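The other protein chains are all here in position, but one chain of the complex has been omitted.
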Amino acid sequence: MFQLTRAPIELAPLLSVVQRDSDGAITSFLGVVRNHARGRRVIRMEYHAYEPMAAALIEQVGRELEDRWSVKAAIVHRLGCLEIGEASVAIVVASPHRAEAFAACRHAIERIKAEAPIWKKEFYEDGSTWVEQEPGGSHSMPGG
Amino acid sequence: MFQLTRAPIELAPLLSVVQRDSDGAITSFLGVVRNHARGRRVIRMEYHAYEPMAAALIEQVGRELEDRWSVKAAIVHRLGCLEIGEASVAIVVASPHRAEAFAACRHAIERIKAEAPIWKKEFYEDGSTWVEQEPGGSHSMPGG
Amino acid sequence: MRVHVYFFASHRDVVGTDQIDLDLSDGCNVAGVQSLLAERYPRLAPLLGCSRASVNEQYCGSDRLLADGDRIAFIPPVSGG
Partner (left out) sequence: MRVHVYFFASHRDVVGTDQIDLDLSDGCNVAGVQSLLAERYPRLAPLLGCSRASVNEQYCGSDRLLADGDRIAFIPPVSGG
């Protein structure tokens, strides 16, 4: 399952999508909206995408994981308005062994953060701004 | 929440235990019972512990994560009889940033696998055996 | 030939619309579209410089030649995940 959604993300259904009887390890990553960024208090977040391209990229990343590590993966990215604490992205990876499950999960979020045409707009008490970090800027101050 | 349990492990309650408004990343690891090991077909698994020592060790590992990476963690290890696909251990780590969440989660499962006085007994169609791997043996052929 | 150009995030705010069509002469490439946009929307020009081009939902270089009906976007630095 590789998709964009406007509904709240639930982890449990993703676990059952990926898990096979031969798997001994399941890793997951949730990106969640936090209450501060760049020194400012954030009150909510809006996620916006170039939808067909973002959907294709997420599927491509999922296939990469499955080809490179022989894992089974699910990736869901949420769009629209999110409150503090809500998940913006979920990545779930099942594998016979844990090393591959951790490596693939980490790879997926790095690829999505670097490549997926998705933008967040941060809302503060007195305004809002699109977050459009320079590539590389996110390495010295990584967000979620 | 750092504990041993005989009940099936659910991930969702652990997520809500660890998540703070300042967190942007939540990683989790589930160890699950798989249907083969050491070249044999496994039909179920039994987990057994030196309970007071295992409980103390799990709590100690959780505190280590919180001290070293400033994350919030939950660790639950299940005991008793488990069917294929059931989770034997869950580790959930919340952090403002993802690098710490991944590092802490991985550290926790490595520490538990190396140190926690817990043993699994594998059941096959024609018998059973305690798994008592030599330390280091688990590195060349890591289990879940 | 006619191509479709899509705008996202801050670019959309600057341009005031999410999509325009452009009529191009044959042989035009992505860099040519970028120049046209920079001329038509001066406030967009500096933003285009730190964007990545895509054609038909695939990242591409600025020398990519265009065909009738192509969908073009200049992707601002992304912040999903």
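Per-chain residue numbering starts at 1, and chain names A, B and C are given in the order in which the chains are listed.
Criterion: a residue touches a chain if its C-beta (ideal position, glycine included) is under 8 Å from a C-beta of that chain, and two chains touch if they have at least 3 such contacts.
Just so we're clear, the structure is a prediction, and the values are computed from it rather than from any experiment.
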item	value
Neighbouring displayed chains - absent chain, whole complex	B
Hidden-chain contact residue, picked from the options B:5, B:22, B:70 or B:133	B:133
Hidden partner chain, residues of subunit B it touches	31, 47-50, 52-54, 56, 77, 88-89, 109, 112-121, 130-135, 137, 143-144
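We adopt the following convention: only the chains that are shown with their structure count from here on.
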item	value
Centre-to-centre distance between subunit C and subunit A (centres being mean Cα positions), rounded to whole Å	26
Length of the line joining the C-alpha centres of subunit B and subunit C, rounded to whole Å	49
Of all residues in subunit A, the ones touching two or more other chains	31, 109, 143-144
